[in-house]
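One protein chain omitted, others in place.
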Amino acid sequence: MHAMFNGDFGVILVNIFLLGILFAVAIAIARMRSLFAIVMLSGMYSLVSAAWYVAIDAVDVAFTEAAVGAGMSTVVLLGAMLLTSRTAKPEKFFFRLGPLLVCLATGAALIYATVDLPALGDATSAANAGVGYTYLQVGWFDTGIPNIVTPVLASYRGFDTLGETTVVFVAGLAVALLLGFGERSLAERIRNEGRTSNRGSKKAPAVSDEDPA
Amino acid sequence: MAEFLTDIQGIWEIVRFPLGALMCLAGALLCLVGTVGVLRFPDIYTRLHAASITDTSGAALVLIGMMLLSPGWLIVAKLFAICVFLFLTSPAASHALANAAHTAGVQPIIGRVGSSDADGEDA
Amino acid sequence: MIAAALIAILIGMALLMLRAFIGPTLYDRILAVNSFGTKTVLALGLLGFVMKRPEFLDIAITYALINFVSTIAILKFFRYRSFQVPLVRRGSGGNADG
Partner (left out) sequence: MNTDHHVILRVVAKMLIPVIVIFAFYVQFHGDFGPGGGFQAGVIIAVAIILYALIFGVPAAMRAVPPAFTRSLAAVGVMIYAGVGFWALLQGGQFLEYQALFHEPPGEHHGQHIGIMVIEIGVLCGVSGAMLTIFYAFAGRVAEIRDEDW
(Lines give C-alpha, C1' and ligand atoms only; values in the text may rest on other atoms or scores of the structure.)
Protein backbone atom coordinates (compact mmCIF):
# COMPACT_ATOMS: atom_id res chain seq x y z
CA MET A 1 0.00 0.00 0.00
CA HIS A 2 2.85 2.33 0.75
CA ALA A 3 4.47 1.57 -2.57
CA MET A 4 1.45 2.86 -4.38
CA PHE A 5 2.07 6.46 -3.44
CA ASN A 6 5.72 6.98 -4.09
CA GLY A 7 8.00 7.16 -7.03
CA ASP A 8 7.39 5.70 -10.41
CA PHE A 9 3.98 4.21 -10.00
CA GLY A 10 2.45 7.62 -9.35
CA VAL A 11 4.16 9.06 -12.42
CA ILE A 12 2.91 6.23 -14.61
CA LEU A 13 -0.59 6.71 -13.27
CA VAL A 14 -0.35 10.44 -13.98
CA ASN A 15 0.78 9.69 -17.53
CA ILE A 16 -2.13 7.38 -18.17
CA PHE A 17 -4.57 9.87 -16.67
CA LEU A 18 -3.26 12.81 -18.72
CA LEU A 19 -3.34 10.78 -21.93
CA GLY A 20 -6.91 9.76 -21.15
CA ILE A 21 -7.90 13.40 -20.71
CA LEU A 22 -6.18 14.23 -24.01
CA PHE A 23 -8.11 11.48 -25.76
CA ALA A 24 -11.43 12.66 -24.34
CA VAL A 25 -10.74 16.28 -25.31
CA ALA A 26 -9.81 15.24 -28.84
CA ILE A 27 -13.02 13.23 -29.22
CA ALA A 28 -15.04 16.18 -27.91
CA ILE A 29 -13.34 18.56 -30.36
CA ALA A 30 -14.20 16.23 -33.21
CA ARG A 31 -17.82 15.99 -32.12
CA MET A 32 -18.56 19.68 -31.50
CA ARG A 33 -19.98 22.20 -33.91
CA SER A 34 -19.63 25.50 -32.07
CA LEU A 35 -16.31 26.98 -33.04
CA PHE A 36 -15.99 28.98 -29.81
CA ALA A 37 -16.18 25.77 -27.81
CA ILE A 38 -13.66 24.18 -30.13
CA VAL A 39 -11.21 27.06 -29.62
CA MET A 40 -11.58 26.76 -25.85
CA LEU A 41 -11.16 23.01 -25.91
CA SER A 42 -8.02 23.34 -28.01
CA GLY A 43 -6.65 25.64 -25.32
CA MET A 44 -7.47 22.95 -22.80
CA TYR A 45 -5.76 20.38 -25.00
CA SER A 46 -2.56 22.41 -25.01
CA LEU A 47 -2.73 22.79 -21.23
CA VAL A 48 -2.97 19.05 -20.71
CA SER A 49 -0.34 18.23 -23.30
CA ALA A 50 2.11 20.62 -21.65
CA ALA A 51 1.53 18.86 -18.34
CA TRP A 52 2.16 15.57 -20.09
CA TYR A 53 5.41 16.87 -21.62
CA VAL A 54 6.57 17.77 -18.13
CA ALA A 55 5.64 14.31 -16.93
CA ILE A 56 7.90 12.73 -19.56
CA ASP A 57 10.74 15.22 -18.94
CA ALA A 58 10.52 17.19 -22.19
CA VAL A 59 10.64 20.52 -20.41
CA ASP A 60 11.58 22.84 -23.26
CA VAL A 61 8.82 21.44 -25.44
CA ALA A 62 6.44 21.91 -22.52
CA PHE A 63 7.54 25.51 -22.18
CA THR A 64 6.93 26.20 -25.86
CA GLU A 65 3.54 24.54 -25.68
CA ALA A 66 2.70 26.60 -22.59
CA ALA A 67 3.71 29.88 -24.20
CA VAL A 68 2.21 29.29 -27.63
CA GLY A 69 -0.74 27.03 -26.99
CA ALA A 70 -2.42 28.87 -24.16
CA GLY A 71 -2.19 32.51 -25.15
CA MET A 72 -1.04 33.04 -28.70
CA SER A 73 -2.87 30.26 -30.50
CA THR A 74 -6.15 30.96 -28.72
CA VAL A 75 -6.05 34.63 -29.69
CA VAL A 76 -5.07 33.93 -33.29
CA LEU A 77 -7.72 31.23 -33.65
CA LEU A 78 -10.34 33.62 -32.28
CA GLY A 79 -9.27 36.31 -34.73
CA ALA A 80 -9.40 33.85 -37.61
CA MET A 81 -12.77 32.51 -36.49
CA LEU A 82 -14.35 35.94 -36.36
CA LEU A 83 -13.57 36.35 -40.05
CA THR A 84 -15.55 33.21 -40.90
CA SER A 85 -18.73 31.71 -39.56
CA ARG A 86 -19.23 30.70 -35.97
CA THR A 87 -20.32 27.12 -36.39
CA ALA A 88 -19.07 24.26 -38.45
CA LYS A 89 -21.40 22.76 -41.00
CA PRO A 90 -22.30 19.13 -40.46
CA GLU A 91 -21.08 16.89 -43.24
CA LYS A 92 -23.13 14.27 -45.02
CA PHE A 93 -22.64 10.72 -43.91
CA PHE A 94 -21.03 9.48 -47.10
CA PHE A 95 -18.55 12.32 -47.15
CA ARG A 96 -17.45 11.38 -43.66
CA LEU A 97 -16.83 7.78 -44.58
CA GLY A 98 -13.66 8.35 -46.60
CA PRO A 99 -11.82 10.39 -43.95
CA LEU A 100 -12.86 7.86 -41.33
CA LEU A 101 -11.28 5.05 -43.33
CA VAL A 102 -8.09 7.10 -43.84
CA CYS A 103 -7.91 7.85 -40.11
CA LEU A 104 -8.47 4.21 -39.20
CA ALA A 105 -5.77 3.04 -41.59
CA THR A 106 -3.28 5.65 -40.37
CA GLY A 107 -4.04 4.86 -36.75
CA ALA A 108 -3.60 1.15 -37.34
CA ALA A 109 -0.27 1.79 -39.08
CA LEU A 110 0.91 3.99 -36.21
CA ILE A 111 -0.10 1.46 -33.58
CA TYR A 112 1.67 -1.23 -35.58
CA ALA A 113 4.78 0.99 -35.69
CA THR A 114 4.81 1.52 -31.91
CA VAL A 115 5.73 -2.13 -31.45
CA ASP A 116 9.20 -1.38 -32.78
CA LEU A 117 9.73 1.78 -30.76
CA PRO A 118 12.27 1.68 -27.92
CA ALA A 119 11.07 2.22 -24.37
CA LEU A 120 10.98 5.71 -22.87
CA GLY A 121 14.47 6.63 -21.69
CA ASP A 122 16.09 3.55 -23.20
CA ALA A 123 19.83 4.24 -23.20
CA THR A 124 20.56 1.83 -26.04
CA SER A 125 18.01 3.19 -28.48
CA ALA A 126 19.17 4.72 -31.75
CA ALA A 127 18.33 8.27 -30.72
CA ASN A 128 20.22 8.08 -27.44
CA ALA A 129 23.20 5.96 -28.45
CA GLY A 130 24.25 7.81 -31.59
CA VAL A 131 24.71 11.52 -32.08
CA GLY A 132 22.65 12.42 -29.00
CA TYR A 133 25.10 10.64 -26.73
CA THR A 134 27.99 12.45 -28.43
CA TYR A 135 26.33 15.81 -27.87
CA LEU A 136 25.76 14.99 -24.21
CA GLN A 137 29.42 14.06 -23.84
CA VAL A 138 31.09 16.94 -25.64
CA GLY A 139 28.49 19.64 -25.03
CA TRP A 140 29.92 20.90 -21.77
CA PHE A 141 33.46 21.00 -23.12
CA ASP A 142 32.46 22.73 -26.33
CA THR A 143 30.11 25.38 -25.02
CA GLY A 144 30.08 25.45 -21.23
CA ILE A 145 26.29 25.77 -21.04
CA PRO A 146 24.47 23.56 -18.55
CA ASN A 147 21.19 23.14 -20.40
CA ILE A 148 22.04 20.84 -23.30
CA VAL A 149 19.01 21.93 -25.34
CA THR A 150 20.33 25.46 -25.80
CA PRO A 151 23.73 24.54 -27.34
CA VAL A 152 22.13 21.91 -29.55
CA LEU A 153 19.59 24.44 -30.81
CA ALA A 154 21.80 27.48 -31.05
CA SER A 155 25.30 26.19 -31.61
CA TYR A 156 25.37 22.72 -33.13
CA ARG A 157 22.19 23.27 -35.13
CA GLY A 158 22.50 27.02 -35.45
CA PHE A 159 21.83 26.97 -39.17
CA ASP A 160 18.54 25.11 -38.63
CA THR A 161 17.46 27.65 -36.05
CA LEU A 162 18.25 30.45 -38.48
CA GLY A 163 15.93 28.72 -40.92
CA GLU A 164 13.22 28.42 -38.29
CA THR A 165 13.44 32.09 -37.40
CA THR A 166 13.19 32.93 -41.07
CA VAL A 167 10.13 30.69 -41.35
CA VAL A 168 8.44 32.53 -38.46
CA PHE A 169 9.28 35.87 -40.07
CA VAL A 170 7.96 34.76 -43.45
CA ALA A 171 4.78 33.44 -41.83
CA GLY A 172 4.12 36.78 -40.17
CA LEU A 173 4.87 38.60 -43.40
CA ALA A 174 2.58 36.33 -45.43
CA VAL A 175 -0.34 36.78 -43.02
CA ALA A 176 0.18 40.53 -43.05
CA LEU A 177 0.32 40.62 -46.84
CA LEU A 178 -2.87 38.58 -47.10
CA LEU A 179 -4.90 40.36 -44.44
CA GLY A 180 -3.38 43.84 -44.42
CA PHE A 181 -1.20 45.31 -41.77
CA GLY A 182 -4.14 46.33 -39.60
CA GLU A 183 -3.47 50.01 -39.82
CA ARG A 184 -6.74 50.88 -41.50
CA SER A 185 -8.75 50.52 -38.30
CA LEU A 186 -6.31 52.80 -36.50
CA ALA A 187 -6.67 55.45 -39.20
CA GLU A 188 -10.47 55.25 -39.01
CA ARG A 189 -10.35 55.51 -35.27
CA ILE A 190 -8.18 58.60 -35.34
CA ARG A 191 -10.43 60.17 -37.97
CA ASN A 192 -13.50 59.49 -35.83
CA GLU A 193 -11.83 60.95 -32.79
CA GLY A 194 -10.85 64.05 -34.71
CA ARG A 195 -14.40 64.46 -35.96
CA THR A 196 -16.11 64.17 -32.60
CA SER A 197 -13.19 65.94 -30.88
CA ASN A 198 -13.49 63.55 -27.99
CA ARG A 199 -10.12 62.40 -26.85
CA GLY A 200 -8.91 60.08 -24.16
CA SER A 201 -10.53 56.88 -22.99
CA LYS A 202 -14.07 58.14 -22.93
CA LYS A 203 -15.06 55.61 -25.60
CA ALA A 204 -17.63 57.79 -27.28
CA PRO A 205 -20.04 55.78 -29.43
CA ALA A 206 -18.44 56.29 -32.80
CA VAL A 207 -21.48 56.50 -35.00
CA SER A 208 -20.56 58.33 -38.16
CA ASP A 209 -24.00 59.34 -39.40
CA GLU A 210 -24.70 61.82 -36.64
CA ASP A 211 -22.80 65.02 -36.95
CA PRO A 212 -22.26 66.72 -33.60
CA ALA A 213 -23.67 70.22 -33.54
CA MET B 1 19.77 30.03 23.78
CA ALA B 2 21.70 28.91 20.73
CA GLU B 3 21.01 25.27 21.59
CA PHE B 4 17.36 26.08 21.84
CA LEU B 5 17.44 27.70 18.42
CA THR B 6 19.19 24.76 16.82
CA ASP B 7 16.68 22.53 18.55
CA ILE B 8 13.84 24.51 17.03
CA GLN B 9 15.48 24.28 13.64
CA GLY B 10 15.89 20.52 13.92
CA ILE B 11 12.29 20.05 14.94
CA TRP B 12 11.20 22.30 12.10
CA GLU B 13 13.25 20.31 9.62
CA ILE B 14 11.49 17.17 10.78
CA VAL B 15 8.02 18.64 11.00
CA ARG B 16 7.79 20.61 7.80
CA PHE B 17 7.63 17.69 5.38
CA PRO B 18 4.55 15.99 6.85
CA LEU B 19 2.98 19.39 7.44
CA GLY B 20 3.57 20.48 3.85
CA ALA B 21 2.28 17.20 2.46
CA LEU B 22 -0.79 17.47 4.65
CA MET B 23 -1.47 20.99 3.44
CA CYS B 24 -1.05 19.91 -0.18
CA LEU B 25 -3.52 17.11 0.36
CA ALA B 26 -6.00 19.38 2.11
CA GLY B 27 -5.80 21.96 -0.67
CA ALA B 28 -6.21 19.31 -3.33
CA LEU B 29 -9.28 17.94 -1.59
CA LEU B 30 -10.67 21.46 -1.38
CA CYS B 31 -10.14 21.86 -5.13
CA LEU B 32 -11.92 18.54 -5.66
CA VAL B 33 -14.89 19.72 -3.61
CA GLY B 34 -14.99 22.89 -5.68
CA THR B 35 -15.04 20.98 -8.95
CA VAL B 36 -17.90 18.84 -7.66
CA GLY B 37 -19.71 22.10 -6.98
CA VAL B 38 -18.97 23.31 -10.51
CA LEU B 39 -20.39 20.09 -11.86
CA ARG B 40 -23.56 19.99 -9.79
CA PHE B 41 -24.72 23.56 -9.17
CA PRO B 42 -27.71 24.71 -11.21
CA ASP B 43 -26.67 27.93 -12.96
CA ILE B 44 -23.62 29.92 -13.98
CA TYR B 45 -23.42 32.23 -10.98
CA THR B 46 -23.44 29.49 -8.35
CA ARG B 47 -20.92 27.53 -10.37
CA LEU B 48 -18.77 30.64 -10.50
CA HIS B 49 -19.02 30.89 -6.74
CA ALA B 50 -17.89 27.31 -6.23
CA ALA B 51 -15.03 27.54 -8.69
CA SER B 52 -13.77 30.94 -7.58
CA ILE B 53 -13.67 30.39 -3.83
CA THR B 54 -12.09 26.96 -3.95
CA ASP B 55 -9.65 28.05 -6.62
CA THR B 56 -8.17 30.81 -4.52
CA SER B 57 -8.19 29.14 -1.11
CA GLY B 58 -7.39 25.63 -2.30
CA ALA B 59 -4.63 26.87 -4.58
CA ALA B 60 -3.18 28.92 -1.72
CA LEU B 61 -3.16 25.85 0.55
CA VAL B 62 -1.45 23.71 -2.08
CA LEU B 63 1.13 26.40 -2.83
CA ILE B 64 1.92 27.00 0.86
CA GLY B 65 2.30 23.25 1.30
CA MET B 66 4.72 23.13 -1.61
CA MET B 67 6.62 26.07 -0.08
CA LEU B 68 7.07 24.05 3.09
CA LEU B 69 8.36 21.12 1.07
CA SER B 70 10.69 23.09 -1.16
CA PRO B 71 14.44 22.53 -0.98
CA GLY B 72 15.63 26.07 -1.68
CA TRP B 73 14.70 29.69 -1.45
CA LEU B 74 14.45 30.14 -5.22
CA ILE B 75 11.65 27.58 -5.32
CA VAL B 76 9.90 29.40 -2.47
CA ALA B 77 10.17 32.64 -4.39
CA LYS B 78 8.71 31.07 -7.53
CA LEU B 79 5.85 29.53 -5.58
CA PHE B 80 5.16 32.87 -3.94
CA ALA B 81 5.10 34.48 -7.37
CA ILE B 82 2.59 31.87 -8.57
CA CYS B 83 0.50 32.55 -5.47
CA VAL B 84 0.47 36.30 -6.15
CA PHE B 85 -0.38 35.80 -9.83
CA LEU B 86 -3.23 33.43 -9.05
CA PHE B 87 -4.59 35.84 -6.46
CA LEU B 88 -4.47 38.61 -9.04
CA THR B 89 -5.81 36.81 -12.08
CA SER B 90 -8.33 34.32 -10.77
CA PRO B 91 -10.73 36.80 -9.08
CA ALA B 92 -10.30 39.21 -11.98
CA ALA B 93 -11.22 36.51 -14.47
CA SER B 94 -14.19 35.48 -12.33
CA HIS B 95 -15.33 39.09 -12.16
CA ALA B 96 -15.00 39.52 -15.92
CA LEU B 97 -16.91 36.29 -16.50
CA ALA B 98 -19.76 37.28 -14.18
CA ASN B 99 -19.83 40.74 -15.70
CA ALA B 100 -19.97 39.39 -19.24
CA ALA B 101 -22.69 36.89 -18.36
CA HIS B 102 -24.72 39.62 -16.67
CA THR B 103 -24.27 41.98 -19.60
CA ALA B 104 -25.36 39.27 -21.98
CA GLY B 105 -28.54 38.81 -19.99
CA VAL B 106 -28.03 35.41 -18.42
CA GLN B 107 -30.57 35.23 -15.60
CA PRO B 108 -29.84 33.42 -12.35
CA ILE B 109 -32.21 30.68 -11.31
CA ILE B 110 -34.18 31.98 -8.35
CA GLY B 111 -36.32 29.90 -6.03
CA ARG B 112 -36.74 26.18 -5.87
CA VAL B 113 -35.36 24.22 -8.74
CA GLY B 114 -38.18 21.82 -9.43
CA SER B 115 -36.82 18.50 -8.35
CA SER B 116 -35.55 17.79 -4.87
CA ASP B 117 -31.94 17.04 -5.74
CA ALA B 118 -30.90 20.66 -5.85
CA ASP B 119 -31.52 21.20 -2.15
CA GLY B 120 -29.70 19.75 0.78
CA GLU B 121 -26.53 18.56 -0.82
CA ASP B 122 -24.58 21.72 -1.24
CA ALA B 123 -21.46 21.49 0.88
CA MET C 1 0.94 11.94 0.04
CA ILE C 2 1.91 14.48 -2.60
CA ALA C 3 1.06 11.89 -5.21
CA ALA C 4 -2.36 11.52 -3.62
CA ALA C 5 -2.83 15.28 -3.80
CA LEU C 6 -1.77 15.20 -7.45
CA ILE C 7 -4.27 12.46 -8.20
CA ALA C 8 -7.02 14.42 -6.42
CA ILE C 9 -6.27 17.46 -8.58
CA LEU C 10 -6.27 15.31 -11.70
CA ILE C 11 -9.69 13.92 -10.80
CA GLY C 12 -10.84 17.51 -10.34
CA MET C 13 -9.50 18.28 -13.82
CA ALA C 14 -11.52 15.40 -15.24
CA LEU C 15 -14.70 16.69 -13.57
CA LEU C 16 -14.07 20.18 -14.94
CA MET C 17 -13.54 18.69 -18.37
CA LEU C 18 -16.98 17.11 -18.07
CA ARG C 19 -18.47 20.51 -17.27
CA ALA C 20 -16.67 21.97 -20.29
CA PHE C 21 -18.23 19.30 -22.49
CA ILE C 22 -21.81 19.51 -21.28
CA GLY C 23 -21.93 23.19 -20.32
CA PRO C 24 -25.27 24.56 -21.45
CA THR C 25 -24.10 28.12 -22.10
CA LEU C 26 -20.74 29.16 -23.35
CA TYR C 27 -20.01 30.95 -20.09
CA ASP C 28 -20.06 27.62 -18.30
CA ARG C 29 -17.41 26.38 -20.66
CA ILE C 30 -15.29 29.47 -20.16
CA LEU C 31 -15.58 29.02 -16.40
CA ALA C 32 -14.57 25.39 -16.68
CA VAL C 33 -11.57 26.17 -18.88
CA ASN C 34 -10.39 28.97 -16.58
CA SER C 35 -10.64 26.77 -13.51
CA PHE C 36 -8.95 24.00 -15.48
CA GLY C 37 -6.01 26.35 -16.03
CA THR C 38 -5.65 26.98 -12.32
CA LYS C 39 -5.78 23.24 -11.67
CA THR C 40 -3.12 22.71 -14.32
CA VAL C 41 -0.82 25.19 -12.59
CA LEU C 42 -1.21 23.29 -9.33
CA ALA C 43 -0.77 19.95 -11.08
CA LEU C 44 2.44 21.13 -12.78
CA GLY C 45 3.87 22.25 -9.43
CA LEU C 46 2.93 19.03 -7.69
CA LEU C 47 4.30 17.04 -10.63
CA GLY C 48 7.65 18.76 -10.19
CA PHE C 49 7.66 17.80 -6.53
CA VAL C 50 6.61 14.21 -7.22
CA MET C 51 9.41 13.84 -9.76
CA LYS C 52 11.77 15.55 -7.28
CA ARG C 53 12.70 18.24 -9.81
CA PRO C 54 10.92 21.39 -8.65
CA GLU C 55 12.98 23.57 -10.97
CA PHE C 56 10.26 23.19 -13.55
CA LEU C 57 8.01 25.74 -11.88
CA ASP C 58 8.70 28.23 -14.70
CA ILE C 59 6.09 26.49 -16.80
CA ALA C 60 3.56 26.83 -13.99
CA ILE C 61 4.35 30.56 -13.76
CA THR C 62 3.81 30.86 -17.51
CA TYR C 63 0.40 29.28 -17.23
CA ALA C 64 -0.56 31.38 -14.24
CA LEU C 65 0.20 34.46 -16.30
CA ILE C 66 -1.11 33.43 -19.70
CA ASN C 67 -4.32 31.61 -18.79
CA PHE C 68 -5.80 34.99 -17.87
CA VAL C 69 -5.14 36.32 -21.37
CA SER C 70 -6.98 33.53 -23.14
CA THR C 71 -9.96 33.83 -20.79
CA ILE C 72 -10.20 37.58 -21.40
CA ALA C 73 -9.83 37.07 -25.15
CA ILE C 74 -12.65 34.55 -25.34
CA LEU C 75 -14.88 36.70 -23.13
CA LYS C 76 -14.25 39.77 -25.21
CA PHE C 77 -14.74 38.20 -28.59
CA PHE C 78 -17.75 36.09 -27.73
CA ARG C 79 -20.29 38.88 -28.02
CA TYR C 80 -19.02 40.10 -31.35
CA ARG C 81 -21.46 39.67 -34.23
CA SER C 82 -23.99 38.10 -31.94
CA PHE C 83 -26.83 40.45 -32.80
CA GLN C 84 -28.60 37.87 -34.90
CA VAL C 85 -28.51 35.04 -32.41
CA PRO C 86 -30.23 34.90 -29.02
CA LEU C 87 -27.90 35.92 -26.24
CA VAL C 88 -28.62 33.09 -23.86
CA ARG C 89 -28.39 29.81 -25.58
CA ARG C 90 -30.22 27.19 -23.62
CA GLY C 91 -29.55 24.32 -25.96
CA SER C 92 -26.36 22.35 -26.21
CA GLY C 93 -23.30 23.71 -27.93
CA GLY C 94 -24.27 22.17 -31.21
CA ASN C 95 -27.04 24.50 -32.26
CA ALA C 96 -26.68 26.15 -35.61
CA ASP C 97 -26.58 29.89 -35.94
CA GLY C 98 -25.46 32.33 -38.55
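Things to note:
The letters A, B and C name the chains in turn, as written, and every chain counts its residues from 1.
As a working rule, a residue touches a chain if its C-beta (ideal position, glycine included) is under 8 Å from a C-beta of that chain, and two chains touch if they have at least 3 such contacts.
Because the structure is a prediction, the values reported are computed rather than measured.
Note that the undisplayed chain, when the full complex is considered, contacts A, B, C. Note on the undisplayed chain: of the listed residues A:I27, A:A127 or A:V175, the one touching it is A:V175. By the touch definition given at the top, chain B reaches the unshown chain through residues 85, 88-89, 92, 95-96, 99-100, 103. Listed for chain A, the residues touching the missing chain in the whole complex are 59-60, 62-64, 66-68, 71-72, 75-76, 79-80, 82-83, 141-147, 149-151, 153-155, 158-159, 161-162, 165-166, 168-169, 171-173, 175-176, 178-186, 189-190, 201, 203, 205-206. Touching the omitted chain from chain C are residues 55-56, 58-59, 61-62, 65-66, 68-69, 72-73, 75-80.
Here is the rule we use: only the chains that are shown with their structure count from here on.
Chain A and chain B have Cα centroids lying 28 Å from one another. Taken residue by residue, chain C touches two or more other chains at 1, 4, 6, 13, 30, 58, 67, 78, whereas all remaining positions touch fewer. Contact residues of chain B toward chain C in the complex are 18, 21-22, 24-25, 27-29, 31-32, 34-36, 38-39, 44, 47-48, 51, 55, 59, 62-63, 65-66, 69-71, 75, 78-79, 81-82, 85-86, 89-90, 92-94, 96-97, 100-101, 103-107. Against chain C, in their complex, chain A makes its touches with residues 5-6, 10-11, 13-14, 17-18, 21, 24-25, 28, 32-34, 36-37, 39-41, 43-44, 47-48, 50-51, 54-55, 57, 59, 62-63, 66-67, 70-71, 74-75, 78-79, 82, 85-87. Within the complex, the chain C residues that touch chain A are 1, 3-4, 6-7, 10, 13-14, 17, 20-21, 26, 29-30, 33, 36-37, 40, 43-44, 47-48, 50-51, 56, 58-59, 62-63, 66-67, 69-70, 73-74, 77-78, 80-81, 93-98.
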